[in-house]
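Structure below; questions to follow.
Only one protein chain is missing from this complex, and each of the others stays in its spot.
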Amino acid sequence: MNTASGFIKALESGTKHLFIKRFTLRYPEKKLKFDGDGYQFDPKRGVGIAGLRGRHILFHDKCTGCQLCSIACEGIAEAIGMVKIDEHWKQNKKNIMPQIDYGKCVFCGLCVDACPFYALYMTNDYELSSFTKSSLIYTPSQLAVKPRYDGDVEIKIDSKGANHG
Amino acid sequence: MGSITPDFRFGNLVGSIIQLVLVILAIVTVLILPMIFFTLFFVPLPVVNGQVLTPYLFFSMVVDPSRTLPIVKFLMHTALFKAAIFPGFLFASLIAAATIFIERKLLAKMQLRVGPLYAGKIEGIFQLLADGLKLISKEIIIPSGADKPIFWLAPVMFVATSAAVVSLIPVAYGWVVADLDVGLIAAFALLGFFPLIALLYSWASNSKYPFIGGLRALHQMIAFEIPFFLSALPVVILSGSLNLTEIARSQHIFWNIFVMPINAFVFYISSLAELERIPFDLPEAESEIVAGWLTETSGMIFGLIQLGSYLKLYALSALFVILFLGGWYGPQIFPHELIPGASSSNIPLLKIIALDGLYNAVTVNSIFWFIVKTFGIILLMLITRGVNPRIRIDILLHTGWYKLIVLTFINLFVVLTLIYGGILGPGGMILPK
Partner (left out) sequence: MSNLEEKIDEAKKLSMQIVKETEADRLMTLSVGPQHPGSGHFRFVIKVDGDYIVNVDPDPGYVHRGHEKMCEYRNYFQNLPQLERPALHDSSNILYSYCLAVEDLVGINVPRRGQFIRAIASELDRLVYTQYWLAIYGIFLGHSTMFMWPAGDRELIIDLFERFSGHRVTHCFSIPGGVRNDFPYNFKEKCLTQVNYFEKRLKEYEHIFYNNPLFRQRTEGVGILPKEDAIKLGVTGSVLRASGVPYDIRKVEPYDIYDEIDFKVQHMKTCDSFARSYIPYLDMIESCHIIRQLLDKIPESGDVRVKLQGNMKGPPGESFKRVESGRGALGYHIVSDGASRPYRVKISTPSFRNLIALSYLLVGSKLGDMPSIYWSLNYWPIEADR
């Protein structure tokens, strides 16, 4: 009988899955591993370098305060504003640098594409939650901090199924 | 949220603990102690060993080892213990709670994910407690124009009827809350009450989606009651009695499922339809009629209905085990005495530890096998939930009214042939009665 064999095959398929490993990633005890350091852009060649688009990192010794990142973001999310800083850099005549509001940023990375001086990259850090909205606005000195992210879990496929870790 | 959580101060913790203790002391003094004395004045206390058992006598007897166990045994055989704790409401509720947890974890494993994980240290074992607390703390919203008395009464009636069905189930020989001579018919009569509750509740909700759900529940449950009765008919003919304990005892040689497998299958499908489980959960079809007749339940009313639903699941699985799977019979794996040689020795402490007089190996064995078989049937019902989609109402009614009744008649004729051939039944070759 067609119906009976259909039911039995469905039951068999369901019971078979009781012996396959679970697929869930048990975050936050385990975190994913990312290859590379984050999304970067090479203005000379005109292409980007693959990586996760997380928090930005700003290199103070390269930024000239040209505002191209802020202009690129104006039509998208208006998350980058230029602020005056206390430091004096030789290449930064106007003494301004970008500050990014992560409450508005959509992490599209078009600001990284717009920077011609290798000053703005993105990193692997995505855990940016906070208790207040005002602490989501990252000042240029906060953006210069290198993130510490250590995740080491990947998808592994073996004979008992795929699983994380 | 813009607020920052306040820092932890030990003085605040001590203060709140003291406040809690004082409140509990106040409630105990003002409410509970008067209730105890009131009860003791007016309730007739039992007689044990020729003396009326007042509470003071009870406490003094407990410390005398030779009289503790008879008192405990006496208490275990009172009607209140049987109805409330074992094999009554508390036992069934524990099995229902275990079923809900196992269902969630089993479905999660089949779907390659983790079920409840964080409530409780070991793999989310306190999830049910957390859910219960959440349901208690929610507001109960009554729609405008709803019929208030029925709206409040129907969930309570649901749980009461489910508990009434549970009270008919014998767990071992002599361990049943209500030993009726027409136990099987009483069970079916109580099951016939559920469509009425669903319809009344859906009508009292004064809303369109519950209305459709209530009508579907009515159609579904009534359509599957007839195959339900008919599939249990050959069991009654074979064992010669309607008493559930007698039906179970008549299977001590072989189980009924070997003679009537088709009827067992029909009973299983009908009980899935009575319980409104997937694949038959049309009255609660989430994607068509929001939540069916349960749409307007919120808070503890929903909790009561879930409790009643899972009590009914335990009751129908236990009924299946008693009718077809040989009740509580199984190989004896418990030893006769807990500590060998304890009952003939003279050391009272050893007698207490070995539960002399209280521990009956046959009863404990019966209870163990009964629970194992019931959980086996419950597991089958849970796996069926995992692999099937929902059925449509016209296919359901077609199956219930045409196909299942025909199948029960086939098996009925087979059993009748075997009985008239003199092989089975009272006066037959295999099953002398």
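For reference, chains read A and B in written order, and residue numbers begin at 1 within each chain.
Keep in mind that, in the parts below, contacts are C-beta pairs under 8 Å (C-beta built on N, C-alpha and C of every residue); 3 or more make two chains touch, one makes a residue touch a chain.
The shown structure was predicted, so the numbers you read here are calculated from the model rather than taken from an experiment.
Peer 1: Write down which of A:Gly48, A:Gly81, A:Gly103 or A:Pro147 is the residue touching the left-out chain.
Peer 2: Touches the omitted chain: A:Gly48.
Peer 1: In the complete assembly, which of B:Ala83, B:Ala97 or B:Leu112 touches the absent chain?
Peer 2: B:Leu112
Peer 1: Given the full complex, what residues of subunit A touch the hidden partner chain?
Peer 2: 2-3, 6-7, 9-10, 12-14, 17, 23, 34-36, 39, 46-53, 68, 72, 74-77, 106-110, 113-114, 122, 155, 157, 162
Peer 1: Touching the hidden chain in the full complex, which residues of subunit B are there? Just list them.
Peer 2: 107, 110-113, 208-209, 212, 278-279, 281-282, 285-290, 385-395
Operating definition for what follows: only the chains that are shown with their structure count from here on.
Peer 1: Which positions of subunit A touch subunit B when the two form their complex?
Peer 2: That would be residues 10-11, 13-15, 17-18, 20-24, 26, 131-133, 161 of subunit A.
Peer 1: Applying the document's contact rule, which stretches of subunit B touch subunit A when the two form their complex?
Peer 2: For subunit B paired with subunit A, touching residues are 1-5, 106, 108-114, 383-384, 386-388.
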